[in-house]
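Only one protein chain is missing; all other protein chains are in place.
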Amino acid sequence: MRRVPAARVGGGALVFALLAVFPFVVHAAWIVNIGVITVMYAGLASAWNLFSGTTGYISLGHAAFFGIGAYALAITFNHVSGGGGYTPFYVLPLIGLGTGVVSLPIAWIALRTRAITFAIVTLTLFFMAQQLAFNLRGITHGSQGVAAPLPSFSVSDFDRPFYLAMVGVLALAILSYAYIRSSKLGLMLLAVREDEEKARSVGIRTTGVKLIAFAISAGLTGMVGGVWAYYLTFVYPQYAFDPLILIGTVLMAFLGGKGTLWGPFLGALVLVPAQQYMLTRFGASELYLVGYSAVFVVILLFMPRGIVPSLSAGANLLRRPPSLPAEPDLGIEAKRAAS
Amino acid sequence: MHNVIQATILGLLTGGVYALMASGLTLVFGIMRVINVAQGALVILAAFLSYTLFGRFHLDPFLSILVVTPAIFVLGMAVQVVFIRSLRGAEGSELSLLITWALALGIEGVLSAIYTTTYHATLPSYADTSWDVLGYRLSMVRVLAFAASAAILLLLSVLLTKSRLGRSIRATVQNPTSARLLGVNSDRVSAIGFGIGASTAAAAGAVYGVLYPFNPGSHYDLISRLLSIVVLGGLGSVGGAVVAAMIMGVVQSIVAVEISPIWSAFSFFVVLLAVLLVRPQGLFGVRERIV
Partner (left out) sequence: MTALLEIEGLTKRFGGVVAVDRCSFSVPAGTITALVGPNGSGKTTVFNLVTGYAQPDTGLVRLDGDVVRRPHPVRLARRGLTRTFQQARIFPQLTLVENLAASLQQPWRAIGRRAVSPSDRTRALQLLDEFDLLRLADERAADLSYGQKKLLEFATVLMAEPRLVLLDEPTAGVNPLLVETIERRIRELRERGLTFLVVEHNMNLVMRLCDPVIVLDHGTKLAEGDPTEVQANPRVLDAYLGA
């Protein structure tokens, strides 16, 4: 939790500079499209990490906020004019805020449980959200879906604004994570992860702290959903609330290293192109699901800690000799007794 | 009133089948703290197997239980040994949840490749037969499915209470460390336990295809209900899962009749949340001791 060294900030800025420049340098639409999806998942995984990586509570319902954000954007512009240009992007912060607020009662219910029950309850809440999207036909038009505004961007660089919007949300997620991690809130979240009962016993307001992290995480997820809705121009319940997006997000965070700053981003960078490849090769026969399954299983069996923690452990080993074990008790006390 | 009673009867009959599926799910959690998200996929796998056996060899779906169940029992054991045994540590439960989810995706993919995503149904000649008892309609297949489920649950309960394996299982559920110290081979118990869990899905799945149309993607709907049931009953409590399944069966049936069928799945979730607000450990769950 020390002050962030200049090198770190510089490195982060470089990454975002490269990300921002990408669609101006690459013009093949299908590559930029993969870029959009990669950055989208990077944002989702980073947002997920902001809550689950810090507290250790594995949320399996975050994808619900993606869907909520998507519907929020589409429905808003069905009642309000101005869609079609850059306006929907400017509305994103409001969508994030709204999703964050809506997530609070949901989080409050879910956080009455711990560990694996929490995972199941959040998964249940995800399915509930999907059901509501199908059933509340008055608002969501059920399985017919809702139209999002039709973007008026030029065909040649159509994906670019969406790509940049996704980068914007990712940047917000990364910055939020970094800020929280170095703040007292982050310290309290870590305490919750390390030993929640101990945290309560020294007076940390664990429920409040978890709720704040959850709401921020949900809000960011909602913003990603908003961009996605505008990109696709149509929101269907089974795609807005898609279990594949849910498990993909979680596994990317695991692969890259949950609880680290850049882990989820790395996870997305590796997995999304792999997923897209499988989709194009095997999409017609649904065998891509088997491909996903195989990749997920390999990650979970062989790299459950993730890339970043494994790399940094290796780096530590190279950088300095293994730390000396703490002196046995008798040693200190003997010294004191002797003095 | 008549409708409500009819719905209740239907709900109880349906609940019996869910009880069978859920019992295996909660038993596996009790033994090794693993949530088998693939339980729904195993049900659907069994349904497709039974469908094919009926289509190709005209094997009655209720008889196919005898074929499908052992096969999937072995599959379950293999899955535990290959994929789950190595997942240990503080996050073992969550990791196993994710890995079984991945396996469920694999099963869905294979089934989609073979059978496509069209809905199927196993329709023996008696599929539409129903009896009139005291003015209430009882569908023959639902009664048979309930009877089969009840019989298997009874078998399971006898296995758990009277056999040596059953005692080993119950000891492991109550206190894994003590059980090991007393000589219980926890690796063996885990593998067999997972196999049993998969078997309950298989047995239920063989008849599931007669009751509902299904496709490879149906496992999500199933597992979402099953998860609600086991949490409602209290994770690890087989009796709790059975009670919870009956409650859920009746609730969803009444909701379907009195409100609308589109809300019946949702009602599972509402009941679960309502109970969790008051009793976070579920109906028969044990509050974990924190200090």
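The letters A and B name the chains in turn, as written, and every chain counts its residues from 1.
In the analysis below, a residue touches a chain if its C-beta (ideal position, glycine included) is under 8 Å from a C-beta of that chain, and two chains touch if they have at least 3 such contacts.
Every value quoted in this text rests on a predicted model; they were computed, and no experiment measured them.
Considering A:Thr76, A:Ser103 or A:Thr206, the position touching the chain not shown turns out to be A:Thr206 (whole complex).
Contact with the chain not shown here comes from a single listed residue; of A:Pro23, A:Gly186, A:Gly219 or A:Gly291, that residue is A:Gly186. Although one chain is not displayed, chain A still touches it through residues 1, 182-188, 190-191, 194-195, 197-206, 208-209, 212, 323, 325-330, 332-334, 336-337.
The rule we apply is simple: only the chains that are shown with their structure count from here on.
Within the complex, the chain B residues that touch chain A are 33, 35, 83, 86-87, 91, 93-95, 97-99, 101-103, 105-106, 108-110, 112-113, 117, 216, 220, 224, 227-228, 231, 235, 262-263, 265-266, 269, 272-273, 276-277, 280, 288, 290-291. Against chain B, in their complex, chain A makes its touches with residues 58, 60, 109, 112-117, 119-121, 123-125, 127-128, 131-132, 134-135, 197, 243-244, 247, 250-251, 254, 285-294, 296-297, 300-301, 304.
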